[in-house]
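Heads up, one of the protein chains got dropped from this complex, but the rest are sitting where they should.
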Amino acid sequence: MTRLALVTVILFPLVVPGFSKASELLPADRPLAEVVDHYVSQKLRDAKVEPAAAADDATIIRRLTLDLAGRIPTAAEAQSYVASTDPEKKAGLVERLIDSDAYARHQANEFDAFLMADMNASLRDYLLTAFQEGRGWDQIFREVVIADQLSEAKAAAEFVKRRAKDADKLANDVSVMFFGVNVSCAKCHDHPLVAEWTQDHFYGMKSFFSRTFENGDFIGERDYGVVKFKTTDGDEKTAKPMLLSGAIVDEPESAEPTAEEKKKEKELLEKLKKDKQPPPPPKYSRRAQLAEAGLQAADREYFSRAIVNRLWYRLFGHGLVMPIDQMHPENEPSHPQLLQWLARDLQNHDYDLTRLVRGLVLSDAYARTSRWAGDARPRPDLFAVAAVRPLTPHQYATSLRLAVRSPARFSGDVSGDEVTSRIASVENGARSLANQFDQPGENFQVSVTEALMLSNNEKVTNELLRDAGDSLVGDLKTLDEPQRAVETAAWNVLTRELTEDERRLLTDFFVGQGDDRLTASRQLVWSLLTSSELRFNY
Amino acid sequence: MSQELFDRFSSPGVSRRGLLGGMLGGAVAATANLTGLDVLQQPALADTLKRNDRRVILLWLAGGASQLETWDPKPGRPTGGPFRAIQTNVPGVQISELMPKMSQRLQHTAIIRSLNTKIGDHGGGARLMHLGRRDESNLRLPDLGAMLARELSDPRSLAPDYVTYYTATEGRGNAVGQAGFLGSRFAPMFLTTEAQPENLSRLTAITATEDQRRAEMRSLLSQRFAAERQTGAVGSHDEAYARVRNLMAGEKLFDISDEPQAIRDLYGPTLFGKQALVARRLIEAGTPFVKISRAWWDSHGQNFETHLELVTELDNVMAALLDDLKARGLLESTLVVTLSEFGRTPNINASLGRDHFAKAWSTSLTGCGIQGGSVYGKTDPDGHTVADGEIGAAELFATIFEALGIDPQKEYHVGSRPVPLTDIGTLPVTEVLA
Partner (left out) sequence: MSNPQNLKVVKEQQQTGILFSLARVPGESRLFVGASDANIYDLDVMAEKPEPAALSGHESYVTGTVLAGDQLISSAYDGRLMWWDIETRQTIRSVPAHQRWIRELAVTPDGRQVISVADDMVCRVWDAADGSLLHELRGHAPQTPHHFPSMLYTCAVSPDGRFLATGDRVGHNVIWELKTGQSIATVETPTMYTWDPKQRIHSIGGVRSLAFSPDSTYLAVGGIGQIGNIDHLGGPARVEVFDWKKNERTYELADDKFKGLVERLAFHPNSDWLLAAGGDHGGFIQFYDLETGKAIRQEKAPMHVHDLALSPQADEIYAVGHGKIVVWQLAAEAEAAAAAG
C-alpha cells in the first residue's frame, strides 16, 4: 500500500477555471437530466435562440442504441419502439441498454480507442472487466497510472508500458486524458495562453514518470532520479513532482546510487528480464503518489471536469470546453455552472460514469432533432440542435454488418436471449472491418480510402451484399412487391419509416434496375448502406 | 468545428470548399477523362491557380540511405568506403561515383550536407522527417504531404491531392502519411501495389451503368440527408464518394502501359522506376504531392553492395525523372526531394555495414524554387559531425515551403490554437533557394 501523498507546499495559486461557490449551484439532489436542461435552457434564453424540436422516436432509439450499445437498432427493435405507446418508453429503453452486455463492450471499445490511440496496443480486456464491474473512473485512473503488474488489474499496465520509453509523452497523455489539459506547450517555454503555467508544470508532471522504465515484458520504477531542464533563461533547474494545480508532492530524499549499486541493479534487471519477471516495486513510487494526489483538492476538479467534458463531447458532439484538451483557466466553459455541478455530482457518486451517461442521455438537450431548417445553424456550444456525429469504427462496422442481415434473424419470433447472442456475434464479426475505418476526432472528414473500399472492394462488398438465406439481399430478392422490398430494406438499414417521397424514389429505382431481382436488391442495399445517413449518428 | 477551421485558413482568392461543392455536383454525372488534362479555363481562378501549379515529388529512401555513398562522399578517408567521388557538371562539387547520371545533371539540384536530426531510430526518425517537428500527443499534426496538398491542390483538378507509394513491407508503418488536424480530405491515397491503386477498378460483378446508377442514388439519398444537417463532416462523406467517381474516371493515370516504350525504358524496369513514372503522370494531371517510397536501405551488413544496387537505381530513376520533367517543361514548377529518416554511420562495421546515423547527413532538392548547383553545409573530413550550416527537420521543411512560394510561418488554427506550418521562428535555408 502506498503512503498517502503529502501535498504541502503550494507555490502557485490554486487555479480552477470558472469556479462558483457551491451555494450558487443547483442543489446536489436534483436529477441530473433536469440540471442539464436547466443550465442549457438558461443559456439559450440568454442567447435568444429557440432550440430545435425533439427528435422523433425512430431517431431517438437509433441515437440511444448507437451511444449505449455501439450499433444501430434492429428493424424489430425500432418498429416496436416506434409503435409503443408507453409514456415511459424512453427511460425503459435507456435502462435496458445500460443493463445489456453490449453497454460495457461499447464503453470498453470507446475508451480503448481514446486511451490507446496510435499505440498499436489495446487496453480493451482490462476496460471490459472494469466496465462490467462498474468500476469508478477514479479507480480506473489509479489502476492505469499505478500499473501494478502483480495485481488483478495488471492488464491496465499496458497504458504506461507502451509509453514507458517516452516520459514526455506519458506525462502529456496523462495530463490530457485524465486532467483535460495539454501541457506540452509549456515544455520549451512557459505556456503562451495560460499565464500561470510554466515549464515547472510540464517538467513537474514529467517527474512522476521519469523514474519509470521498460524491462523486457515489464515496466519498473526506480527510487531515484530527477528531471532537469533548461529554463528559457538558460539556467538548469531540477523539477519537483508537481501537479497541474501547482501542488508539489513532498517526498523523502533519494540519493543517487553508487556505481556498484547501479551495476547490481543492472544485473538484477537483466536476470529478471530473462526470467520474465517484473522488477521489484520501488519503496517510494512517484506514479502512486500521482494517483493519490491527483484526486485531491484542486486537481480533483481538473480530473472530474475532464471526464465530464469528454463524455459530454462524445454524446453531444461538442464539449462544454473546447478544445477538449485545453481545459485551462483561461479557456472558459460554455456552461461553467453546469460543468461544475456535473463534476461535483461525479465526485459525490464514486466517479460512476454510468450515472453520468444515463443523466445526459435522459436530458431534453440530448433528445433534440439534428435538423435545422432556419438560416444559420446555431453555435454548437448552445446545444440548440443535435450534432451530427460520425460513427466510430466499431459503431459503423457493427451497424453495416447488422444492417445486411436478414431481419428475420432478429424478429419477435426469436427468443430475446438468442437475439442478444446473434447481435453479439455480428458485433464480434465486425472487428476486422472496424480496423479499416478512421477514428473520428475534431474536424473529422471521411477519407476517400473508405469510400473506395465500400465502393469497389470485392471482399467487403461481397460480404455486405451476400445472397444467402440469412442476408437482407437474400430476403429482398424473394419479395414480389417492389414497394415491400424497399420498405424492408429501409427499416433494416435506416431503421425508420420512409417518407412518401423516398418510397416513390426508391421504388422507381428498384424497378428501374430491370427484371433481375438480385441485382436490383444489391443496388438498393448498397445505395442505402453507403448513404451519409448510415455513416452518422444524427 | 470543421467549417470554422476552414474559414480560418483564410486562403487567398476562392474557397476550396465552395469550388468543390459547385464542381462535384456535376462531376458525379461526368465521366471526365483525366488523362486528357484539359483543365477548364476560368479566369476568376487564375490567381488561386498561380501557386497551384507547383508540385512536389518526394523520393523517400526508407531505411536510411548513406550520405557517404550519395551526396557527401569522403574518398580516401577511413570512413569513406570504397567508392570514389566524381566531379559533377557544377565546378567544385563532387558526389559519389555511384551517381554518374546525376553528376551530369546537378545544375538543377541543391545538396544540403548538414542535417542533424538527432533521432536515430526508424520510427522516430521517419515521423520527424514526415512531420518536420516532434509529435505532440494530443495534436494530430499533418505531414508534409498533407500540408502541401492543402496548400497546393487545385480546386478544379480531378486528380487526387496526395498519393503515396510504399510497396516494400519493411518500415511501411513508419512512413504512413497523416492529415492530422487538416482532416481526411488531405490524407494520402496510400498505395502498396506496384502501380494501380487498390479498390479503384469497378467491381467485376456490376456493369458501368449499374455502377453509375447506384452512385447517383447514393448521392441523392445523402444530399437529402444533409439538406438540413450541413456540417463539415457530413459534407466530407459525400465528397469522398464524389472523389471515388473522379478517381475511377482517372484510373488510367496509374497505368503506365499508356506511356511510349522509350519513356518506360528511360525509367527502367524496376518497381521504383515504374512508380516514379506514375508520379510524373500524376503531377502532370494536377496531383500536388506524390511520395514514392524506395525501401529498404538499412544496410547494417554489406552497406556497399546494398548501395551499389540501390544508389545505381536511384541515379537512374532520378535522372530519368528529371529529364522527363524537364522535357515537358514541368521541372520549373516541380520540386523533387530525396529524403530518408536519417543517414548512415561514417564508421564501417565488421559486416562491412553502416548503422543508423542522424547527426550529420544529406538531402537533395531539385527544380522548383531551387538554386541549382548549390551546396549548403558541410561535415568534418570524416563525416562524424556537421562542421558548418547545421540544420534540422524544421529548417528543411521551411526551405521546401519557401521554394514553393508558401510562407513557412503561415498559421492554421486548431480551435483557438495557432499552429504554424513549421515551428515558430524556423528559418529556411535561403542559400539553396533561387
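For clarity, chains are labelled A and B in written order, and residue numbers in each chain start from 1.
Here is the rule we use: a contact is a pair of C-beta atoms (placed from the backbone, for glycine too) under 8 Å apart; a residue touches a chain by one contact, two chains touch by 3 or more.
Being a predicted model, the structure only gives us computed values, none of them experimental.
Visitor: Please provide the labels of all shown chains that the missing chain touches.
Guide: So, spelled out: the chain left out of view touches B.
Visitor: Among B:Q196, B:T270 or B:Q409, which residue is in touch with the absent chain?
Guide: The single option touching the absent chain is B:T270.
Visitor: Could you tell me which of B:Q104, B:T312, B:S333 or B:Q409 touches the chain that is not displayed?
Guide: B:T312
Visitor: Looking beyond the chains shown, say which of B:V93, B:A168, B:L203 or B:I263 touches the absent one.
Guide: In the full complex, the listed residue that touches the missing chain is B:A168.
Visitor: Out of B:I348, B:V375, B:L396 or B:V419, which residue would touch the omitted chain in the full complex?
Guide: Only one listed residue reaches the unshown chain, and that is B:I348.
Visitor: Determine and list the subunit B residues touching the chain excluded from the picture.
Guide: Missing-chain contacts on subunit B: residues 63, 76, 78, 82, 84, 167-170, 268-271, 294-296, 298-302, 305-306, 308-310, 312-313, 348-353.
The criterion applied here is as follows: only the chains that are shown with their structure count from here on.
Visitor: So how far apart, in whole Å, are subunit A and subunit B when each is placed at the average of its C-alpha atoms?
Guide: Inter-chain centre distance comes to 34 Å.
Visitor: Quick one: in the complex, what on subunit A touches subunit B?
Guide: Against subunit B, subunit A makes touches at 169, 172-173, 176, 182, 184, 193, 318, 322-323, 325-326, 331, 370-373, 377, 380, 387-390, 438, 440-453, 455-458, 461, 502, 505-506, 509, 512-513, 519, 522-523, 526-528, 530-533, 535-536, 538.
Visitor: Considering the complex alone, what residue numbers of subunit B touch subunit A?
Guide: On the subunit B side, the touching residues are 1-2, 5, 135-140, 160, 179, 181-185, 187, 189-190, 197-204, 206, 210, 213-215, 217-218, 220-222, 224-226, 228-234, 236-241, 243-244, 247-248, 414-417.
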